[in-house]
Every structure is written in C-alpha cells, then in structure tokens.
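Here the complex is missing one protein chain, while the rest keep their positions.
When the chains are written out, they are named A, B and C in that same order, and each has its own residue count from 1.
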Amino acid sequence: MNAPTLIARRIARELRSGMLVNLGIGIPTLVANYVPERVKVFFQSENGLIGTGAVPEEGMAEPLLTDAGGTPVTALPGASTFDSAVSFGLIRGGHVDLTVLGALQVDQAGHLANWMIPGRMVPGMGGAMDLVCGARRVIVAMLHTAKGEPKIVPALTLPLTALRTVDLVVTELAVIAFPDGRATLLERGPGISLSDIKAATAAELIIPDDVPEMWP
Amino acid sequence: MNAPTLIARRIARELRSGMLVNLGIGIPTLVANYVPERVKVFFQSENGLIGTGAVPEEGMAEPLLTDAGGTPVTALPGASTFDSAVSFGLIRGGHVDLTVLGALQVDQAGHLANWMIPGRMVPGMGGAMDLVCGARRVIVAMLHTAKGEPKIVPALTLPLTALRTVDLVVTELAVIAFPDGRATLLERGPGISLSDIKAATAAELIIPDDVPEMWP
Amino acid sequence: MQSICVEDAVAQIPAGATIAIGGFLAVGTPERLVDELVRQGKSHLTIIANDTARPGTGIGKLITARLVDRVIVSHIGLNPETQQQMMAGTLAVELVPQGTLAERIRAGGYGLGGVLTPTGVGTRVEEGKQRLEVNGRVYLLEVALQADFALIQAFAADYLGNLTYVLTARNFNPLIAMAAKTVIACAKHIVPTGLISPDHVVTPAPIVDYLVTNP
Partner (left out) sequence: MQSICVEDAVAQIPAGATIAIGGFLAVGTPERLVDELVRQGKSHLTIIANDTARPGTGIGKLITARLVDRVIVSHIGLNPETQQQMMAGTLAVELVPQGTLAERIRAGGYGLGGVLTPTGVGTRVEEGKQRLEVNGRVYLLEVALQADFALIQAFAADYLGNLTYVLTARNFNPLIAMAAKTVIACAKHIVPTGLISPDHVVTPAPIVDYLVTNP
C-alpha cells in the first residue's frame, strides 16, 4: 500500500455515520474512497455543496458541479448547494464535524502551518483558516517528511494557520495526537519502528509504553 | 376624500418605476392602491416577500403568504421570497428606495418616534428602526394631530426611532420637508389655510411665500 | 437525522430551556410542537422569535399558558397578554430591531461573535452596547444569539432531513436552524430523498437533528 493510500484508509476509520466532513485537496481527498461500509457521511465541498459524490463517468461531467479544487464531481441524492457565505457558516459555525487537511508543518503542540512559504509559495489560505477555526475536529493528512526534512517540528518556522491546534496527525509512519498540548505517538505505521519515527520527527514526541501498529 | 385616502394618494405620486418600496401598516398600506398608471414599482413585505400584490379574492387566501401585518396577500408574477436576514439586508443595505411609515411624533428637524409610549404602549420596533436607518428615502404618513394634540413637535417626548431624519411628512393638512434640518411647509391640504396648519403644528414651521395646494 | 414522534421530540426539552421558534405572526410556526410544549407543561422557557403572535396562535399559546419567563423578540404589539405579563413583571421582554434580531441569530449559527449595525444608534436600543466607528460611520456591536433548541416548520423535508420552505413561511426558520444545539423540524410533506433539487434545499440535512413523523 502506498503512503497516501495508507494515510487515507487510516483516516477513513475516524468517520462516523451522520458526520458532515470537509476534505482538503491532495491526500485528504482520497479519504472519500475508503469510507467504511454501513457508514454514511456527508461530504462538503466549500465551494458550495453538501453531498459530493465520486468523479463522474467519462462524458458525464457537468462543468458547473465541481469540488473546491475545480475538479468535476457528482452529487449524491439528497445533495444541497448554497452560496459561499452559507458554506463558511457551516464551517465556522461548528456544523462541520470533521475536516481533513494537508500541512506544511505541525508543531509539537499541534499548531498547523499550511498556507504559505514566505517569498517562495503564496497560494493563499483559501478556506483553510476558517476550517481549522471552525470544524469540530481537525485531522492532518500528510507525508511524515518533505524532501527528507521533518514536518513535525518543535516550533513552526512557517506562518501559523490558526491558534487552534489540530486533533490528530496521520502520516505513513505514525498517528499522533496532542493531549495536554504535547505531541504523543498513538500508532506506528505498518512495519515501522519507534526509532524510524523518532529519526523522522524533529518535535519532542511522547512515546507511551505500548504503541500498536496502525490498522488501516 | 377622507384623510387616509388623501395622504395615501399624495404619497403615491412620489413613486417612480423600478423602485423597491416598503409600506408600513395602516395608512402607508393604502399607498399601494393609488400607484399611478404606467408606474411599476416592487413592493416589499419585510416578512420575506418582494412583489406583494393585492388582497386575494374571497376563498383564494393562502395562509402562508401574508404581509408584515399578517394579512393574506397575493404575489405578482416575478415575486420573490426570502428569509428575514435577506429581507433586512435589502432594507439596511440601502436597496429599498422608499419606505412609508406611520409616526407617533416627528420633531422639527425630522426625527421620528414611532415604536413605543413608555408605560402605556410597547409594541416593539419590529422593522421600523432598520427601515428608517436603511431605506434611501423615508416618508411619514400620518394624521396631523392625535386627539387634537399636535404630532409635529419642537422636540420628541417619546423614544427616538433613529438618528436619521425623515425626508417628507404627509398629513391631511400639509406636506412638510426638512431642508437644513428645519421643518418647511411645501404644500397645503385641499382647502386648508396656513393658519389651520400653524394651529395644528407645535413645531416651528418655515413657511415659504408660495405654498401650493397639494394635488393628490 | 432521526425521525421522532412529536411527544418524544418535546419530552427531551427541559424546563428552563432557551428555544428559538420560527414564524412571523405564527406564519411558519410549528404549531404542533408548540401545542406539545403546552401539553407537557414545559415551563420557565426563554423564547427567541420574531414576535409573540396573537393569543391562541403560535407562540401566543405559550404566553397564555404562562410557560415563558423571557422573550427576545422584535414585536409584541398584537399580543396584549404579552404586554400584560410584561407590565406585571412576570415576563421579561427584550425588544430587538427585527433586522438586528435576524443578524444576531445568524451570527450565532455562523460562528460570528456579532455584527456591526447602524440600527439603534442614538436610541434606547444602544443602552449597554459598544459603539464602533468604521470608515467614518457609527455602528453598534450586536452580539450573537444561540438557542438550546430550534423548532422549525418546513414545507417539505426529505428522508435525510433536507428542508424547503414556502412563501412568507420561511422568515426566521432557516436562521434558527443554524443557531441551535438541537434542531427539531416539522414538515408539511415528507418526500423521498432526491425529490428536492440541491439548488432548492434551504436548510441542509446535516443541520437537522430530528424530523417529526406525526406533525
């Protein structure tokens, strides 16, 4: 199983029936492919849709029905559409139960940086700041390192996305939570040793006695 | 012609095609009966309707289609309905071109009191404060006196509706505007003398040399 | 979303709850839920709504039954019982300009702390509120309102809980649906999922907690 699939499958296990879920672009989008059987969630696209379905069959794409990345999607029966103020009312008002987002960096308290690299890449925050502020639960889906450099760091060197810390970070190496504001290892990637994880993590990581292998 | 009809007909002459108009309860409501031929305006009911039409025929009333007084109305072709936040966005955002409201008192600068008599009558302001703050033009439709007491007074004794002053007051005796913040007589009621008006008005009233008779 | 009978829906509302109720002079008010509040004698309520309707209709029934300690409304002029209880000191009435009330409820549901509105500046409504100037214009800071329960009257609901409204019965219903911890909806029609166009859904299904099956 490749890293993005592993991460997406692990996060999909956090889904519960009835949840309203917003998935970011990239690895987060893959989570929709692994919703457990019998679990019925609503996916929101922040461009104005609840009930986002799979990619349409060849020739069936409607250009006026896309996800927040501009990719044509389908809408499931019972979908709803709305303007951008309603969309972010749902997000900021705490009606979105879970958001899954990518990250450039996460610090050891769980603070997130995911919207710019000063002087190099300034895509803009889009909906990320509202999502991190407003969603009831925030999960980061990312590769553990970027070009060999750890992305889980003692302190952010990139601009902060929100004061609110994330609830869970899932990478191909580890599942990490932040109880009492301290990065704590919950699960290991399949076949990954504790020393592999420590070597790839710059932040101080609390390692309990028993760290089970993640079951994606 | 009775006083309410006279007032409503005079105010109806202020309507221009394309205007979005909100009429209050009472005499203001009558204005809709006297829209000049070839003038097409939109009437808004602040409970969530643009395109308010006449009272329905006997037996044709729909209980879920009323004006802001709760009276069944009809909707004209091209009507639209919306929630209360949109309705007051239209009002507060300056999209309503004209509102016609009743008054308990108007002072000589044009300030309005129309929402409570402390200790005696506290109906609440409903939409009145938003309408006076937000509509582009505010016209007061009222009888000149109440139980023989002048309603146009030097200073309000009742609670103010808004800092913003009204543009025009139309009574059965007079049409009054407030250039430079001073009550100024523009027109006399049919057969009404200047001394009649002065006797019924407590506020200082500027009376130009030529005060034509109102042409309702 | 769970389907529920009206008796059980109301049974979960405790005495002393803050309840937002849709409707404008009872147009768009879920009468069946109001009747059940009266039948179960839920007391010491705080009601957030546009108005207290007329005696015998909508929220007026709660006033007549003396179940309400406090109302946050824009208008009580058509209900003399509200005025009598207010004068007698048994009912606290917070009067809020209608547009401000709509925005305060919306802010509560949309995660905003409040809004700046020019309405009420220089009037009694300003008492106790903060003034702020933006681009040379003076505004009042009006803070968000939220409720424990929202009681909604919809026109149609689908099996997932998507709601539509009709004509002037929409009014405060979609606003309060966003601003309450628990949302209980009645609908005139319950239709299979997929029969309401996505573009015509006004209250999206994930917002609705309970849909009443015997309204």
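Keep this in mind: a residue touches a chain if its C-beta (ideal position, glycine included) is under 8 Å from a C-beta of that chain, and two chains touch if they have at least 3 such contacts.
Note that the structure is a prediction, hence the values are computed from the model and not measured.
J.: Based on the whole assembly, the unshown chain contacts which displayed chains?
T.: Hidden chain, whole complex, touched shown chains: A, B, C.
J.: Which candidate, C:29, C:164 or C:203, sits in contact with the chain we can't see?
T.: Per the contact definition at the top, the residue touching the missing chain is C:164.
J.: Determine which one of A:36, A:123, A:179 or A:212 touches the chain that has been left out.
T.: A:123
J.: Given the contact definition stated above, which residue among C:5, C:65, C:112 or C:190 touches the chain not shown here?
T.: Of all options in C:5, C:65, C:112 or C:190, contact with the hidden chain holds for C:112.
J.: If the hidden chain were put back, which residues of chain B would touch it?
T.: With respect to the unshown chain, the touching residues of chain B are 18-20, 42, 49-51, 75, 77-82, 85, 88-95, 133-134.
J.: Could you list which residues of chain C touch the chain missing from the display?
T.: The missing chain touches chain C at positions 103, 107, 110-118, 130, 132, 134-135, 137, 139, 141, 143-144, 164-167, 170, 198-200.
J.: Give me the chain A residues in contact with the hidden chain, please.
T.: Given the touch definition above, chain A has residues 45-49, 62-66, 68-70, 75, 81-85, 87-89, 91-92, 122-130, 133-134, 159-163 touching the missing chain.
Here is the rule we use: only the chains that are shown with their structure count from here on.
J.: Touching both chain A and chain C: give me those chains, sorted by label.
T.: Of all the chains present, none is in contact with both chain A and chain C.
J.: Measuring between mean CA coordinates, which chain is farthest from chain B?
T.: A
J.: Let me have the rounded angstrom distance from the C-alpha centre of chain A over to the C-alpha centre of chain C, please.
T.: Measuring from centre to centre gives 35 Å for this pair.
J.: Go ahead and note the Å separation of the Cα centroids belonging to chain A and chain B.
T.: One centre to the other, that is 55 Å.
J.: Quick one: which residues in chain B touch 2 or more of the other chains?
T.: In chain B, no residue touches at least two other chains, as defined above.
J.: Please list all residues of chain C that touch 2 or more other chains.
T.: If we look for residues of chain C contacting two or more partner chains, we find 106.
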